[in-house]
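Note that one protein chain of the assembly has been removed; the remaining protein chains are unaltered in position.
The block that comes next holds chain A.
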């Protein structure tokens, strides 16, 4: 409650948007290094090329982005450059302790506080099995309020304990003795960090850097020499530095702590937990609530990750900054020529200069451009109004930043627009599930890429217990499907760094296995991998959520597609697809029919994977952004719009050219595709695309049942439900033409309001020519995109008539399902009887 009030007060009185944006901790910097290059062998045992180490690092480092802790710098981004260069962007604020020490002295009280905070930071890491290994006064950053933040703590972890780089990850002097002895790479004991802490604290209490006059090798020798002898190492270091008086003045608990950290045997050093429990830190424990016990999540107006994202959109470029600072230097290519290349391809000579493998400097990223760009944004824009019943209050909202006319790709690149969208969606997501309707409404405008994963989850109605469910599923036991999954994963969206990384492969495999295990009625069909990829990409650090999204997506859009025998489901789907083409584009439908270019030959991968097998990820995102707002018929419209985009080519091609076109799908303009899909989706009565195999849960009113696939394939025009017809007659009479094909006697007795009688028997179905309709041909010619509903009865042939219209290239022809009689019981009636005429 106190916090809330404080927030409010701040909001009303003291804060300005500048203070929000330019918060001291909202800053970041980058470091860079080279991953180890593969030498010699370039193929793994499966014949596939070895994954570059920089990609493996890229995959491993993702986890670090999830760590949020007051005493740890937040990881923001990993960027891969040429030649295995890796750039790591993370929060960087305050001043390295080493700099501070050179100028100032710390009180014992400060030192205790710092020790406590470093321990809390380390504790968080050790809990996650991450060893810092690189702890020194250089990467403990002191903030203005004398809090600390640990920096660069993930290097050892992301490089798989240093195995993926060819430089040692340690800081001499601070590294524990066993680090030197045990080979440089393999040791990952968290106790090494305790030693480093001991050294740091020694420096702090002595207020001087240790052995700073020694050369590197001497320094290492010095450390190793500490291993001999039995007296306290701490005391020996003190004596070497002639500071015994200071030592004697130290409070015993602090002395003991340092002493324990500097134990030569790792196993005898205390753990972070043990130290945190000591009395020395008692004073820091009370007053602060344990963040894990809070009943509500604190809400940040925006996060550092978002700031970084906006910074990039506003032109910020990490690579460029590193270049400016001389951290990335390009040397003329002639200097990097190898000395010799063997015929088999092995390259000799021109090793990379080891001195450039790791660059210890940190480059702070300048934020001025962003500050200027956002300077005019008023404070109230940081707190957009979500919900208000008061017009007066609403009036004081700043006018919204209008970019709705701009193309989506431009909107996504506009920092200011993304600022507003992100701020708004963060708020809405914070209130999920109660704000779900608002989320849907805003998602119809567009979805800010940075929050796409969470927004999708909200659109898919994911409940918050998904983690527990995922944990409980068996993802390990081997099954007969494993081989198929294993050969498919290295072929699934591998152009993408995340999905091609080792961690990506493992995660994808687990999710797939989990899905198979949980849905025993279904089986793994090739394509399920592609379908999972977008969810995994967006929730890379939250496998359970990716799984939950997949699990919600499939019943909604691909109900029963993954049955072992899914042929009826697919056949019905494809038949419906053909009918939809005929409904909107009879010319194309007739052409495809003539050349026998049936959807079975090209559309199965489209629908089975909801296009995730045929488009790259960035296109899938935009497509699914809209798909998730539609129902299970939306994909049919997407399929139609793809055909429409390629229409001219298709119309001028024969079978072979058409099928070739789809074997290697040409560039499809996704925004156009999405717009057109939405247009037909909104203008098509729902029953036109209803399927008997769609998920009954989300089929609101299923009025067309009991039609076999054979019938569907025969009927070239779709059926329309009585419900849709009644709705059209009542509300949109100007949008329809009703053709009653019963005989005139029946018609005159009773008919639908506004319908026209063209008895089946009066038409000669010869050449596809509208003139066969005699006086009514004009009506049909001028129908101009009206929906043409054929009404007949059991006796009238309900196939011939619509088929003939289709052959005449008349669009939007459909047949009332169940015939005229289904309209009889409907009240209030849409019929008129003889006496009314």
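Simple rule for what comes next: a contact is a pair of C-beta atoms (placed from the backbone, for glycine too) under 8 Å apart; a residue touches a chain by one contact, two chains touch by 3 or more; residues count from 1.
By our rule, contacts and distances are computed from a predicted model.
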UniProt protein name of the chain not shown, from "Methyltransferase", "small monomeric GTPase", "Mediator of RNA polymerase II transcription subunit 20" or "Zinc finger protein": "small monomeric GTPase"
Contact residue for the chain not shown (choose from A:79, A:595 or A:763): A:595
Among A:224, A:406 or A:487, the residue in touch with the chain that has been omitted: A:487
Full-complex contact with the absent chain, from A:254, A:659 or A:707: A:659
Sole contact to the chain not displayed, among A:555, A:605 or A:818: A:605
Hidden partner chain, residues of chain A it touches: 45, 47-49, 484, 487-488, 490-492, 494-495, 500, 523, 525-527, 529, 564, 567, 595-598, 600-602, 604-605, 608-609, 613, 654-656, 659-660, 662-663
